[in-house]
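Below: the structure, in structure tokens.
For this view, one protein chain was removed and the others were kept in their places.
Chain IDs A and B follow the sequence of writing; residue 1 opens each chain.
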Amino acid sequence: MAISLSAQNIVKRYGAVVALADGNLDIHSGEVVALIGANGSGKSTLSKGINGVVVLDGGQLLLDGKPVQFSSPHAARDMGISTVFQELSLIPQMSVEDNIWLGREPLRSGGLVNKKAVREKTEELVALFEKAFKTKIRPEMPVGWLSPDEKQIIEILKAVSADPRILILDEATASLDSRQVQRLFGLVQKWKEEGKAIVFVSHRMEEIFQIGDRYTVLRNGRTVGAGMMKDLNEGELISMMIDKASVLKYSRKTKIEEVKVASQEVYVKVNNMHNDVLQGVSFEVYRGELLGLGGLHGQGQRELLHALFGDIPFQGSVSIEGKPVHFRHPKDAIKHKIALVPGDRSKEGLLIIRSILENLLLPSWKEYRFPLRMKKAFQDGGKIGKSLNLVMAGLDEPVSSLSGGNAQKVVVGKWLNRQPQLLLMDDPTKGVDVGTKTDFYILLSKLCDEGKTIILYSSDDEELLGLCDRVLVMHDGMIRTELSGKSLNKHQLLTASLGASNESVG
Amino acid sequence: MRRFSISPPVAALFLAIVLFLLSGLLPQGFGNNPSVALAQATNILRLAVFVGVIAAGQTLVIISGREGIDLSAGSVVTLTAILTYVIVKGENHMVLIALVVALAAGAVVGFLNGAGITFLKVSPFVMTLGMAGVITGLIIIINHGNVSGKIAPIMTYIIARPLIGNIPGAIIIWILFGSLMWLLQERTSYGKKLFAIGVNRITARLSGVNVIGTNLLTYTLAGALAGFGGFLVVGNTGVVFIALGQPFLFPSIAAVAVGGTLLSGGKGSYWGTMAGAVVLTLITSLLTTMQMGEPVRRMVLGGTLLLLISIYGRQKGFRQ
Partner (left out) sequence: MRRSLWEILNLRYPFILALILLILAIIINLSLQPNLLQREILNSNMRVFLPMILLAVGQSIVLLGGGIDISVGGIVSIVNAILATQVGLNGSPELMWKFVAVSLLVGIIAGVINGFFIAILRLQPIITTYATSFLYGGFALFILPQPGGGIPMDIANLYRNTMPFNLPLAFFILPLVLLAWWFITASRFGRYLFAVGGKPEAAYETAVPVTSVIFSTYVISGFMAALSGIAITMLTGSGNAEIGGLMTLTSITAAVVGGTAMSGGVGGVAGPMLGAITLGLLQNIISFSNINTWWQTFVNASIIVAALAAPGVIDLIGRRRS
């Protein structure tokens, strides 16, 4: 039953971006190997490379010493490698038991599903987490009725039901509470004893140190360290994750050193903002400030920005320049001179098949009167394009003809026409090449110098450090730490994001 | 996705010309005779006007995306034709009032469609199909006493007869109408919003577009435009009956597809639809000339639409 999987020198590119330059990972039965790395280190790519989700551009995989290639996640599953997804693969309208056994239902003679066996096996599986559920989970309940943590557990059970030899838990504890995590770890222990191999991909330091036997650290797309967990402490681990040499050469020259100066006026004040994701967020933003939101992905940063923009509902209060505001729709926020650059440009920021001009002027057409003054529109479009260094064949070309970086410029550009006073930006330089990133940094600095206020979420720690005056690190829908001045450094930022230590910062 | 080097409306126009020339080769065709050709061309264009106008609303709802379509257009045409017929009663001075009523009635139906689609989340196909039945029921109620009415001479004068030179008024109206539609789509902020919601409703909303309002307005407009179509149709034929509007429905949808408006929304133009309307009228007329009756006509129409969507309408697969 002993199994080993070895990933050697894995390379993976997404277009021009090299996600993995040299990924290495060794997995053995009876062990938990923790796969660790900061945002953008390549660790998710590596974990997707070993279970057949992505096609590798280089390197090789050895299963039990023999080279192997996975054409799909199913192929990997058939060879005994199961992955716990982030609830992607559950069908809300179907029951827990139907979801777990979909495609692998135990059959009776005659090809009919053995419903009794399905029920019994599901009950056994669910019983593994018995006391860790808040409410009793019945096998016939539709998955759509479950809460996110319960759904995550069903995902785990689904992967486990295939009796895999290697189980990959990719950020599987993200939605679980501590009791559920402990139960999971108890099961992991049992599985180790049965000879299974577990890959634990996570950011959570306490969990890594509790459950991990060995570790592999990725940084900048390369494996930079591997060994036994017991030979390492937290500080050493974090040091391995950080790239000491700063890649970001850019740093805002006119950063505001002392933020809380009496003459600084509060531009936006948020009090106890909460909804299903945000758990009571309160903070202030000063005029002309570039405020960063940090922390791991999915901790509520996106929801905060969208709530401020009037896109999602929330309880709590927001005031701008002292006056309370309540936006029910983005157009209310736009009227108040607020702009949002969303995180997913093809889904939220662009009209892909329409022209560049139409994208740039989408919020602004009303100003061109009736019939639309197209000549002025083209002029204005051209002005915006120039100010952004937009590389395009022409304003009439569809936005799909632009490169990623230029397309992202259009997403930002659509607001420049309107002179917004507050810009909300959700990871604006994600998937953008270095040259364009620099253009953006220059633009953002310029806007702040002009007195505009920016709230920026970035998954790139370098960016936060180089651009922001202050950074609010978020975790689980709340602001956990505020970093500024001396405390705004790489180590503190990463530590705060990981929730690693209880050191006070600031 | 392949980029066509010729834009679809131009391709449709090209197709129309080819079909027309082919029709000339038939026994009853114009052969070598230019004046007969001109007369036949004029006739085709005149016939195409009605499908074309009715297809205008269809163009708008299809552009608006989310499988937008208006299957109530046929019944709205009949309804407004009857209303016009009954209100005018042969009096010239009632014509304007009848027109307003026709537009309003169409708009009300369109608004109900839009409300069901937007607020009750009923799919456009099912909603408008259901409304079509309701309107037909309404027509039966109005019609059972065998409506008496008459169109006004001025209507025949403007619509059916030649107005400028030898060009029938209907064609001139259509050209004016087409220009207005172009203006609406390309030179109003409504038009820009329409395309935006057709492409990506999330982006539209996050850019400040009132998606719900734009959607409602689109269906309301579509109803009003179908109402205008009914007004024109009765002005041309002078008679009303229950199935008056029905033959225009399918061609109106096919015309939009031929004209290159994406059935998935977000892209298209009324010029294309106009070319499509001509193509469809040509096909129908060719079939009639070849003595192919209604059955073949329906099969050919169905097959044509099927062919079109096979070319223009394939969706993404699951493998990314």
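FYI, a residue touches a chain if its C-beta (ideal position, glycine included) is under 8 Å from a C-beta of that chain, and two chains touch if they have at least 3 such contacts.
This structure is a prediction, so every number in the text was calculated from the model and none was measured.
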Candidate in contact with the missing chain, chosen from B:L45, B:A81 or B:M127: B:M127
Of B:L38, B:M290 or B:I309, the residue in touch with the unshown chain: B:I309
Residues belonging to chain A that touch the chain removed from view: 73-74, 85, 88-94, 98, 102-103, 105, 107, 111-113, 115, 135, 140, 142, 145, 147
Interface residues of chain B (partner: the chain not displayed): 67, 69, 116, 119-123, 125-127, 129-131, 133-134, 136-138, 140-141, 144, 250, 253, 263-264, 293-303, 305-306, 309-310, 313-318
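In this section, only the chains that are shown with their structure count from here on.
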Gap in Å, rounded to a whole number, between the CA centres of chain B and chain A: 47
Complex interface listing, chain B residues touching chain A: 183, 186-189, 192-193, 195-196, 199-200, 202-210, 266-267
Chain A - residues contacting chain B, complex: 309, 311, 329-331, 334, 340, 342, 347-354, 358, 361-363, 365-366, 368, 370-372, 374, 414
